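Just dropping this structure here.
Heads up, one of the protein chains got dropped from this complex, but the rest are sitting where they should.
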Amino acid sequence: MEIPLSWYLILAAILFAVGVYGALARRNAIAILMSIELMLNAVNINLVAFARYVTPRELTGQIFAIFIMMLAAAEAAVGLGLVLTVYRNLRHIQVDEINLLRS
Amino acid sequence: MNLPITLTGIVEGALAPLGLQGLTPLVVYLLDALIILLLLIMPVVTILIWLLRKMLGFIQRRLGPMRVGPFGVLQTIADAVKLFHKEDLFPANADRVVFALAPFLVFVPAVLVYVVIPFGQGDGFVTKDLSVGLVYLTAVTSISAIGIITAGWSSDNKWSLLGGLRSAAQLVSYELPMTLALLGPPLMAGTLSLSGIVAAQQSVWFVVPQALGFLIYFIAALAEIAHLPFDLPEAESELVAGYNVEYSGMRFGLFFLGEFANSFTICLVATVLFLGGWHLPFLGGLPLTSWQTGLATVATMALLGGGIWYLNWRRAGWTSATRWHWLGYVSAAILAAIVLVAGLVGFISVVITLVKTSLLVFVLMWLRGTLPRVRVDQLMSFGWKALVPLGLVNFLALAFQAATGIPTGWVLNLLFFVFVGWLLLFAWRKRWAYSAVS
Amino acid sequence: MATETKQTSEPDGVLRLGGPGLAAEPTGDIHEIETDHLEVSMGPQHPSTHGVLRLKVKLDGEWVTEVQPEIGYLHRGVEKIAENRTYFQFLTITDRLDYVAAMACNAAYAVAVEKLAGLTVPPRAELCRVIVQELDRIASHLVSVGTYGLDLGATSPFIYAFRDRETILDLLEMVCGARLTYSYIRVGGVARDLPEGEWRTRFRQFLDEFPPMLDEQDTLLSENEIFLLRTRGVGVLPPEVAVNYGTSGPVLRGSGVAYDVRRSKPYGLYPQLDFNVVTRPTGDCLARYQVRVEEMRQSVKILRQCDQLLDEIPPGEVLAKGARGVKPAAGEAYASVESPRGEMGVYLISDGSNKPYRLKWRSPSFVNLSVLSAIGRGWKVADLVAIIGSIDPVFGDVDR
Partner (left out) sequence: MSAHQLAFLVLGVLILVSALMVVTVRNLVHAALFLILCFAGVAGLYVLLQAEFLAVAQVLIYIGAITVLILFGIMLTRKITGGAQPPLASHWKAAGAGAGAFLLLLLYVAMTGQWQVSDQPPMDSTTTLGLALVTRYVLPFELASVVLLAALVGAVLLARDETR
């Protein structure tokens, strides 16, 4: 083991935080989608690293990572469908200005 | 028969004196890909472009390139030199970085594919025989879509944008049937490694039990590389030139090269997955280095080559018969000599693969010379309403066969053969009726 | 005008134009996903607009919601030039109008001046005129059909078409020394008689060899499923619209209206010749394409009869007396011929001098092109290309 497991964990933690920041701070819905993908990737790094270091004979983490990828694909498709619908109706996709319930 | 050393071995050996022995395999593969690019792909693509133009010329009753070098062989190089000389133009409102980057996003994946492809038997002829080779293949080819979209977007040109959007839709749609068809060979071979798939075709090429899958793959791959009749992203007459309309100089050349590299790639993949790779028909069991096989190949090649050139000469469609017919014998002889030498030095498996590939490439050019272009909605409905369901049925049948042993895949393909036969008969009768009238 | 055509209007008398998406409302909701509207300019350097046509196209995604032809990029003021040339001199200018079929332009002008001046054309010259016009019609239709394949992405038919056109151009070159701007049909006759000997042999050889070659080339397109997909039912021009816009030629006959100047307002030798006026009832791009191909076959039929007539009408005078310095009496005349693109008419007013007082050129391409904004809406960009190609405008003729 040349690379300590903690390196991967730290990297994933930073990546996840960056994703959280993006999801909270960006105004554009598509940018938020991208931030969410970053967070999912951070989780995947963790899972695969654990699979490699903790349970190398079972690879459970990799299986979870595969499921996350599947869900990410589904999420991207549905998310973009939503974004397009919003865009069609409002002609913009700035999330902090989407306040249909308020008016 | 194997080369004594592998390409990866060479790269690792070269890195050793630098103290970089333990360099990650990723870097090694990248270097390998670079070497392959320089040594194999560039010459192949260069020759391929020349060949394509010659064949198109043959189909269209003209000579094709003739000026640079003997029979215009060096035309492609001349073109490349010209493209390098040309000014590298950037449109005023273009997104410069993305604009500059996009051609590489198209070209590099086209080259990276070759890392996993076994050109011949043995470890010497494949850069890295990944255990997930087939998935790697689909993954890498899917990248080029990004290059096309970003090229269209960054040009700040409405036509380019339309081309980019078209290709985004097209590539995403046809990836599905292509992948469905690609799932067939590993189902039968039981491995995702491309060498393993070729090895599994020793007795029967997969094109026989999976003719439908082969056809689906080939059609979908045509759409993936935007080849006629599916070349909508760059339809000259509709979108001017689509996503690459603003490109000039070598950046345009990269698109161009990537396109031709891709057309070679899909034929190579089809050869490896469906046409038995380096296996000869009916001779799969024989050791390839034996003299008999070599001689049989030479004879076949000479006959084939001679026959083609004889027909060519008889038709005399593209040149005057008296001046050129000797070229047929010369090229047949050269071909035979290459095959003979290759057979002697254990290179023959590569030659067989490449010959099969070039036959498929000829089919591509044939299509290019014959077909008009479909419309974008027709393209979509064909992909979703014909290819995807067919691919699903094919995959299900093959999977059922693999799981239970009941030969559903064979039945499906038998039906398919009957259908194709009926179609051919129909076309032939129609043709016959037509010629009888006129 | 023959109007025994299929009525395609709806019972309520409203014409339905455009594609399937437009059946309900021409500018309605025709998209799956709402995208931004694009206003693009097709041409004048767009590769498929057949010259210097510029189209202002409004796109909704791939759908064309509005199309407006912008012309005039090739305007040379031909009609004004005519007022400063003698009747005889102006002939060379007419070559530059429909440069794909210059013989028809020569003929239209010559026929008009002859009608104005009351000149009688010698029979041998009439025969020469029919031969070169029909040859030129084939050459022009070959260009049209070949480039039509190119518009739809098929490259080979174009090459095949130009191979055959080359033979025709060789023949015409032997006749008059020019391959494009012939100036062969003169006011009062033709420049000189058709050459004997080798020309005749090659002419007959062409008549024998061309039909199978045409069949081969036609097979490449009209038996190709993709070509049929791209043209059948696309750009339907209902006969009423075609007539109302004043279209003529293959565009009109493709909509089922059997109007051909050679039949309807006969001139020259045509009344004696046996040929069919080709029509197709459907009015789509395929119909217009088929009309052109079939017209080439009819032209071969005419040329075969002319080949016999060449032996029956002895060589002799080919230019009427006094044609060179023709000075018509004050008056006006309109005469037209059937050019490959339709009715090509010339309206002339004479004030008694040796120059036209006024010349008006009724060019078929111009009129045919005007129908584009009516039938171009509601199709996709790719269809628009197919429609332009099937209308086959020549810009020397449109812009004059």
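Note that the chains are named A, B and C in the order they appear, and that numbering of residues resets to 1 at the start of each chain.
Going forward, a residue touches a chain if its C-beta (ideal position, glycine included) is under 8 Å from a C-beta of that chain, and two chains touch if they have at least 3 such contacts.
Note that the structure is predicted; figures quoted are calculated from it, not measured.
Of the options B:V98, B:A199, B:M380 or B:A402, the residue whose C-beta touches the omitted chain is B:V98.
Check B:W153, B:F214 or B:F382 against the missing chain and you find that the one touching it is B:W153.
Only one residue in the set B:A168, B:L268 or B:L412 touches the chain that does not appear here, and it is B:A168. One chain of the complex is left out; on chain B, the residues touching it are 20-27, 95, 97-98, 101, 130-132, 135-136, 138-140, 142-143, 145-146, 149-150, 153-154, 161, 164-165, 168-169, 171-172, 175, 192. Even with one chain removed from view, chain A keeps its contact list with that chain: residues 1-3, 5-22, 24-28, 30-31, 33-35, 37-38, 41, 44-45, 48-60, 62-63, 65-67, 69-78, 80-85, 87-88, 91-96.
FYI, only the chains that are shown with their structure count from here on.
Mean C-alpha position of chain B lies 43 Å from that of chain C. A straight line joining the Cα centres of chain A and chain C is 62 Å long. One simple way to say how far apart two chains are is to compare their mean CA positions; for chain A and chain B this gives 36 Å. Shown for chain B are the residues in touch with two or more other chains, of which there are none. Not a single residue position of chain A touches two or more of the other chains. Residues 38, 40, 46-48, 59, 62, 149-156, 159-160, 163, 211-212, 215, 219-221, 223-224, 226-227, 229-230, 380-383, 385 of chain C are the ones touching chain B in the complex.
The touching residues of chain B, when paired with chain C in their complex, are 56, 59-62, 158-159, 161-162, 166, 228-229, 231-232, 235-240, 368-378, 430, 434, 438.
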